[in-house]
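My questions all concern the structure below.
One chain of protein is taken out of this complex; the other chains stay put.
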Amino acid sequence: MEKNKTAALREQILRASGVNPKKCMRCGKCSGTCPAYDEMEYHPHQFVYMVETGNIEPLLHSESVYKCLSCFACVERCPRGVEPAKLIEALCAAVTRPQGANHMTPDDIPALLDEDLPQQAIVSALRKYMK
Amino acid sequence: MQRIGVFVCWCGSNIAATVDVHAVAEAAKLEPGVVFSTDYQYMCSQAGQNMIIDAVKEHKLTGLVICSCSPRMHEATFRKTAANAGINPYMVEIANIREQCSWVHKDMPTGTEKAIILAKAAIAKVHLNTPLTPGESKVTKRALVIGGGIAGIQTALDIADAGYPVDIVEKEPTIGGKMAQLDKTFPTLDCAACILTPKMVDAAQNENIRIISYAKVEEVGGFVGNFHVKIRKKARFVNEDVCTGCGLCTEKCPQKKVPNAFNLNMDNHRAIYIPFAQAVPKVAVIDPDYCNMLKNGKCGVCAKVCTAGAIDYKQEDQIIEEDYGAIVAATGYNPISVEKFDEFAYSQSKDVITSLEFERLTNAAGPTAGKLLRPSDGEHPHTIVFVQCVGSRCASCAGKGKEYCSKICCMYTAKHAMLVRDKYPDTEVYVFYIDVRTPGKNFDEFYRRAVEEYGVHYIKGMVGKVTPENGKLKVQASDLLADRQLHIDADLVVLAAAIEPDKSARPLATMLTASMDTNDFFTEAHPKLRPVESPTAGIFLSGACQGPKDIPETVSQASAAAAKVIGLLSKNTLKGNPCVAQSDELMCNGCSSCANVCPYGAITYVNKEFRMPDRTTKVRRVASVNPAVCQGCGACTVACPSGAMDLNGFKNNQIMAEVDAICK
Partner (left out) sequence: MQVNESNIVANEEFRPKIVAFCCNWCSYAGADLAGNNRLAYPADIKIIRVPCSCRVNPMFILRAFQRGADGVILCGCHPGDCHYTSGNYYTRRRMAMLFSMLNYLGIEKERTRVEWVSAAEGAKFAATMQDFAEKVKALGPNKRLEDLRCKQ
């Protein structure tokens, strides 16, 4: 039963992202290029590998899905066209999108805003969540 | 009317188990023209073949139908039998009642019924068979090798040793190719020049070898055994027969700022130069783009200093025309341009270099006389990062990289890393790899030595970004096994660039009508069983123009290609396949449709005089097929609007007769 659920979730994430993790040849260039690497518990190459093997649960509970800056460096540099950022985005959506799963209201945001937050992160977050 | 004999084979029980062979033989007897029909256990056995020969003599048979296994199996056998019986070998047709009948149908009635229909179709076809004789063409006993790298040199030497004259056409002023630029060679670490230059000298001194350097092939005509080739020998403005290679001119020339292509433009030479000390032929060459005399008529220093009087500013390109029996493509490879991979900052920093540039930097004859110095400031680098697979195995970088593995990079990177650690033990060396691929004799041991004995840091992961900063190169990379991101301040970054076929290969392939794959590597006739031949007869492949190869592999392929060439040149005449297209000149209207679809250029047009019904004569343009070039695909027969083209062995009426017999 649990197995089926994971398979369905994996299927949903692959469909939503349009990513085929089987294309990955495990070179690690995505993680080599990632500017948010040190912020993340799981790194771009691990996202790809863990989704491929169906080990998705830990990713959903990790802060890492929010740490991606969506700078798309990994997408740009990947020699096999795997597009890890799209996968992370789909995982993020899988956490935030379900009905009633809103973790905060818009009013909560100003208090949380960090002075040091990179402009790019704010802009890309807007880009992500305005959809 | 033909007298046809039908022979039905049991193939032990292979056919007889599901086909009533006797019934097939009986049914065949009822067909028009069949005068003899029988069945036997093993038609292909000596006894079976003798039975056929006896039947031919006794019944005066003119055509044979063998109902047996696939023609791919025994057609040749039965053709020989027919020849032994004294009839034309092409008067034989095979009905495939084993692979395509008894083995795929499990019950006797269906199997028998289908076997009878297949036999009838073969009988209908053989009625229309005509005796065919393979055409013969003479073989010109001279070979052409295009490309004078180690592949071309080895092929030429082997052919020459067998006693046949060979010409090497090389586009650079000297032979030697990429191997001449290398420093040491893996896995033995002997120096490239020490093993290559004696071979270059051998080639130059071999009386069967003519080296046509600084030249390119311009036109190729003809076919296997009879190629006619036009070669343009570029003007080098130095008389090759007179120049002694003393090199005085190359020291006196006032134009000093000419990028040295042999050293990958890392230093300069004069406008008149000899590419390197061991060049063959050792003759100076003037670069017309830089020579003051050639550009504006003001200088002439080289002519003044040349005691041999070899300088000839008025020299022009020379056209050499020659006939050859076989052509070997040995056009080699080049590293791809890495400038488009901007994450590695190749165009931003002089200290990011390619592996071939690294070879020149460590070569005693290179721009730094063998001292490993940073190109930017001439300092000794203390931290060196090697990046593998730059552009190799790159499926998504269209226009930048290559999808294939370049095969040689793992080994030469291990070599470079080892050499650095050996010469400069104070240097930290990092190699970033995706996979280390070292199949080959003593190859993996070599790589392990680099790690275990020389202490090279092999890190599984890729470099994501190189940023030049304050004279250092900041390298950001992933270490997948430790799961961390590395930041290394490097002095030198060496990129193992993917290799690609030389740019001259594509136009050459068009001239040779040799096929290429999507990466512009020449395709072999069979990937396993005919790896050194092109599908086009008479064209052979040597070295990296067929696919990425290291030196040992290149040399073995070069010798293999030579063996194939020798085999071809040892024949006085070539027997062709008689199943070729033929044009009925009376029906041909000279429209060129057939020539347009012919993949081999086998069709030409001739003006021929024809007698008209009113006894006048008229000259018409008609198609003429060269039977030595035609491979018998039949594309022209369908393209021909007037039905003049037909294919021997598979004539229109023969196939129609088969269709009729099957649909009856």
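Letters are used for the chains, namely A and B, taken in the order the chains are written, and counting of residues starts over at 1 for each.
Simple rule for what comes next: a residue touches a chain if its C-beta (ideal position, glycine included) is under 8 Å from a C-beta of that chain, and two chains touch if they have at least 3 such contacts.
All values derive from a computational prediction rather than experimental measurement.
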Displayed chains contacting the withheld chain: B
Residue among B:A27, B:I117 or B:A560 that touches the chain left out of view: B:I117
Of B:T62, B:N96 or B:T362, the one touching the omitted chain in the full complex: B:N96
Identified contact with the non-displayed chain, of B:E251, B:D422, B:E445 or B:D660: B:D660
Touch list for chain B against the chain that is not drawn: 70-72, 96, 98-101, 103-106, 110-111, 113-114, 117-118, 121, 515, 535, 579, 597, 599, 631-635, 637-639, 647, 650, 652, 655-656, 658-660, 662-664
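Quick note on the criterion: only the chains that are shown with their structure count from here on.
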Chain A and chain B, separation of their C-alpha mean positions in angstrom: 47
Chain A contact footprint on chain B (complex, rising order): 343, 389, 393-397, 401, 434, 460-465, 476-480, 483, 485
Touch list for chain A against partner chain B, complex: 23, 25-34, 37-38, 43, 45-46, 73, 77-81
